[in-house]
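Missing here: one protein chain of the complex. Every other protein chain is in place.
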Amino acid sequence: MIVVTDYLAFNTKKRQEFIRITDEIAEIVKKSAVKEGTVLVSAMHITSGVFVNDWEDGLIHDFQGWLEKLAPSGLDYRHHQTGEDNADAHLKRTIMGHQVILPITDGALDLGPWEQVFYAEFDGQRQKRVIVKVVGV
Amino acid sequence: MIVVTDYLAFNTKKRQEFIRITDEIAEIVKKSAVKEGTVLVSAMHITSGVFVNDWEDGLIHDFQGWLEKLAPSGLDYRHHQTGEDNADAHLKRTIMGHQVILPITDGALDLGPWEQVFYAEFDGQRQKRVIVKVVGV
Partner (left out) sequence: MIVVTDYLAFNTKKRQEFIRITDEIAEIVKKSAVKEGTVLVSAMHITSGVFVNDWEDGLIHDFQGWLEKLAPSGLDYRHHQTGEDNADAHLKRTIMGHQVILPITDGALDLGPWEQVFYAEFDGQRQKRVIVKVVGV
């Protein structure tokens, strides 16, 4: 059984940014030499997420507008009494999810035709990490 | 270590449909001969999901009405400028989740008394797949 651990680092220019990471994950899987198994991709910070969806700019725009409606920034959140101003980022990342498990078959990610993996930053402009854990044979 | 991969295929009659797949997953686990481990059940399309909840028609009705309220169809989504009309399906599947990991103990799914696994279709009437990946010993 092979277990390989890697980390991706992010420091986005904008506070909110969605970044496609499918190729980075595929590369880590390839290097791991795992032929059959799974790879966990998980945000290590609690104001960002990881999700699988479409690589289409219009839809990404829709996602961001939708999240702002469901979990608005700028409200009088209790969390802000600690000096923070990012309660909405915690809520938004909860809707999007903070981790995915991707199947590996025949040494490659076994994804559907339109599945792409994204890192979703909701409180950026600082150092963040994603853990990538490949497990298999 | 055993890794077994299988796929379930769907082509729903209605655009939106929730289908119970607990028995199909249990059967794949049984055939895999894995006694201890986990099984990943993951939608391979980005307008459908997989979730665990109650097998009760009233609640399924509630889920669908609730999702329509949180992520309405028919809005002027940016994604629709590509010719698509299913942006809401991408959002709805995000709320429900697109994958689950089920524990396997003593050769069977180790689920609570009311846990049932569902495939959630939000843009059906065409061929879709779910990957089922059993990993264990």
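Brief remarks follow.
Per-chain residue numbering starts at 1, and chain names A and B are given in the order in which the chains are listed.
One rule holds in what follows: a residue touches a chain if its C-beta (ideal position, glycine included) is under 8 Å from a C-beta of that chain, and two chains touch if they have at least 3 such contacts.
Small disclaimer: the values here were computed from a predicted structure and weren't measured.
Residues touching the missing chain, restricted to chain A, are 1, 3, 5, 40, 42-46, 70-71, 77-82, 87, 90-91, 94-95, 97-99, 101, 129, 131, 133, 135 (touch as defined at the top).
If you put the missing chain back, the residues of chain B touching it would be 1, 36-38, 51-54, 56-59, 61-63, 66, 70, 95-97, 100-103, 105, 110-115, 135-137.
Heads up, the rule we're going with is that only the chains that are shown with their structure count from here on.
Centre-to-centre spacing of chain A and chain B amounts to 20 Å, using the average Cα coordinate of each chain.
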